[in-house]
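The complex is shown incomplete by one protein chain, all other protein chains being positioned as in the whole.
For clarity, chains are labelled A and B in written order, and residue numbers in each chain start from 1.
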Amino acid sequence: MQQIRRAWQLYALFAIPLLIIILFRYLPMYGAQIAFRDYRVAKGILASPWVGGKHFLKFFRSNAFGRVVGNTFGISLYALIASIPFPIILALCVNSTRRKGFRKTLQMVTYAPYFISTVVMAGIILQLLAPRTGLITQAIVGITGETNLNIMADSSVFKSVYVWSEVWQKTGFNSIIYIAILSSVDPSLHEAAVVDGASLLQRIRHIDFPALIPTAVILLILNCGQILNIGFEKVLLLQNSLNLQSSEIISTYVYKIGLASSALNFSYPSAIGLFSSAVGLVMIALVNWVASRLGEESLW
Amino acid sequence: MVTTLSRKDRLFTAFNAFVGICILVLVAYPLIFILSASFSNPSEVAAGHVRLWPVKPSLMGYRAVFEHQNVMKGFMNSGIYLVLGTLCSVTATLFAAYPLSRKDFPGRKFFTFLFTFTMIFSGGIIPTYLVVRSFGLVDTRAAMILPTMVGVWNVIVARTYFSTTIPGDLLDASRIDGASDFLFFFKIVLPLSGPIVAVLGLFYAVEYWNSFFNALLYLNEPDLFPLQLVLRNILLSSEIQQNELIMNVEEIAMRQGLHDLLKYALIVVSSVPVLAIYPFVQKHFVKGVMVGSLKG
Partner (left out) sequence: MKKIVHVCLLTALLTGLGTSAFANGAKDRGAEDLVLSEPGTYPLVEEKATLSCFATLSGTMTSFEYEENSFTKVMEDLTNVHIEWKVATEADAETKFNLIIASGDYPDMFMSPKKMETNLTKIQVLGDEGVLTPLESYITEGTNMQEIYNRFPRLKNILTLPDGHIYSMPSLTGAYHAQAQAKMWIYEPWLKALGLDMPETTAEFQAVLRAFKERDPNGNGLADEIPLVASKNNSGWNSQIDTFLMSSFIYNDSSSYGHRRMLLEDGKVVVSYDKPEWREGLRYMKGLYDEGLMASESFTQTKDQLKQMVDGPSQPVVGTVPGGWQGSISQISVDDNVRWKNFVTVPPLEGPAGYRSTPYFADMGLTDRISDLLITTSCDYPELAFRWGDTLYDPDVSMRACWGVEGVNFELLDEDSGIMGVDGDPAKFRVLEQPKGNVGWNNRHPRYLYFADYHSKQADNPDRPIESVLYAETHDKYLPYVPDADSILPLMAFSPEAANEVAELETQLKSYVNEMVARFVIGDADLDADWDDYLDELNNIGLERYVELYQAAVDANM
């Protein structure tokens, strides 16, 4: 109790953000029960009939469940792993660049793709991978001599197309936090290392890189929570009948059902969303536990 | 300043530069394409004639963008949301992250869990809308800022920054000097937090600039629409009419023409503000921020 009194100033700082979180995140959680009810618009949430796990079971039993969850998990995991090293590498590369002008240009250019909207991005991807005229297709044909190459028709490479285009688009932006951290590394550490005769590479390995690890771990843990939450827009634009086996994910599936649905079924997507969240929670807890076991910074 | 480099270091620097150039080229092509497309004649773009450089250079696209009433209104609105929103959000985030970074903050683990739980579970779109509506915020600018003012992700990142870059000794030293938490936070921690404040500012600025979902949910008044909403409407308009029956060929032609005309110029124009912010943010990524902090 005394501790609380002593820390009152910290509480004062904390009050406003806490209020916002409670009002706008926790209060609405009341409504998550839509997933457990047959939500009837006219009755409102509380008066709608309670059906327990009906919607969840429907999803688990549906034909699409296995494929859709499998694809979502697969793409997510792939994206998660692929996107760890590159922002770090880029940040280290930028930080080690001596010419100020080049460094600024590199940062700016890699930062820009983040702002390309999904629609345009999908259009560019399809253009680059077009069978006859796409630049990437032509490059691959030139190297391997393969004829009639239609990358988007191949469901086994869909995940790669998605993931690497994400890496391309987001790495620059994601490296910013690392660049910021590197810039707050105590230069005296570097000076001391130079005096000890360390090369640039050694300095990066022993000073810069460790500074980034705590944040990298935290970001990894946070990303795990979103594991089943891949947005539907980009995937929907890249989908076609031939790659559907790999490209149908939870959100595109829900989207299509919603479109086709003549009934007002808000409970079903709500249940699916809750399921995705639950899986995310398990993932976070798991990775968080592993991280704390390994002695790294953890979330809780 | 480090003076002469060893041979190993020179090799490394050269390699580093090489990697940098490769990245530059890889990333640059599509960007150049978009830029070129925005300065080309729209029908050439739609016919697929634009590869690297502008074809039949023209400013038609840009002219159409600036003449489009809703685009300019959207610009202004997005600007307002960006400025107000970023100010509020950065402040709130720092106020949340600092206490969480302090090991002696009672309830630290509990509050952290409280916050991060909301990243995984949410009430859903409909309940959130109902809550916002019950506060009377529908069709207000506040609705664009308040509900998402605190980004828990950013709070965690900031917390990590504080706990790894503000040494415990610093706090102890200030305590000995009789400083209160407020003083420590405002007079010592904040000035040392240039990089993280810059990063938060950037993240939130980008988020507010790109946001359209809040607008979709809470705004019914076109005068308040942010740019992204208008942008999406234009970009997706040709996707939309695919299944609608042809009522009027000329009208379709006009719509398609407008879409082609605006598309790339609009992308460039709507990205420029956030791209322009970056150099200002870069200034804060200056080494040696911590120098002098441990003296005495």
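Operating definition for what follows: a residue touches a chain if its C-beta (ideal position, glycine included) is under 8 Å from a C-beta of that chain, and two chains touch if they have at least 3 such contacts.
All values derive from a computational prediction rather than experimental measurement.
Every shown chain touched by the omitted chain in the complete complex is listed here: A, B.
Only one of B:13, B:164 or B:256 touches the chain withheld from this view, namely B:256. Note on the undisplayed chain: of the listed residues B:88, B:120, B:158 or B:230, the one touching it is B:230. From the set B:24, B:80, B:114 or B:130, the residue in touch with the chain omitted from the display is B:130, counting the whole complex. Within the set B:10, B:49 or B:63, the residue that contacts the chain not displayed is B:49. The residue touching the chain not shown here, chosen from A:104, A:170 or A:256, is A:256.
In the full complex, the hidden chain is touched by subunit A at residues 22-23, 27, 30-31, 39-47, 62-64, 123, 126-127, 130-132, 148, 150, 152-153, 239-245, 248, 253, 256-266, 268. Where subunit B meets the chain that is not shown, the touching residues are 43, 46-49, 68-70, 125-127, 129-131, 133-135, 212, 216-217, 220-222, 225, 229-230, 232-233, 235-240, 242-258, 260.
What we mean here is this: only the chains that are shown with their structure count from here on.
For the pair subunit A and subunit B, the distance between C-alpha centroids works out to 16 Å.
Residue ranges of subunit A in contact with subunit B, taken from their complex: 3-4, 7, 9-14, 16-18, 20-21, 23-32, 34, 45, 89-90, 93-94, 96-98, 102, 104-117, 119-120, 124, 127-128, 133, 168, 172-173, 176-177, 179-188, 194, 199-201, 211, 214-215, 218-219, 222, 225, 266, 270, 273-274, 277, 280-281, 284, 297, 299-300. Remark: subunit B residues 2, 5-6, 8-9, 12-13, 16-17, 19-20, 23-24, 26-28, 30-31, 33-34, 48, 92-93, 95-96, 98-100, 102, 104-106, 109, 111-116, 118-124, 126-128, 130-132, 135, 146-150, 152-153, 155-157, 160-161, 163-165, 180-182, 185, 194-196, 198-199, 202, 206, 210, 231-232, 235-236, 239, 263, 267, 270-271, 274-275, 278-279, 281-282, 284-291 touch subunit A in the complex.
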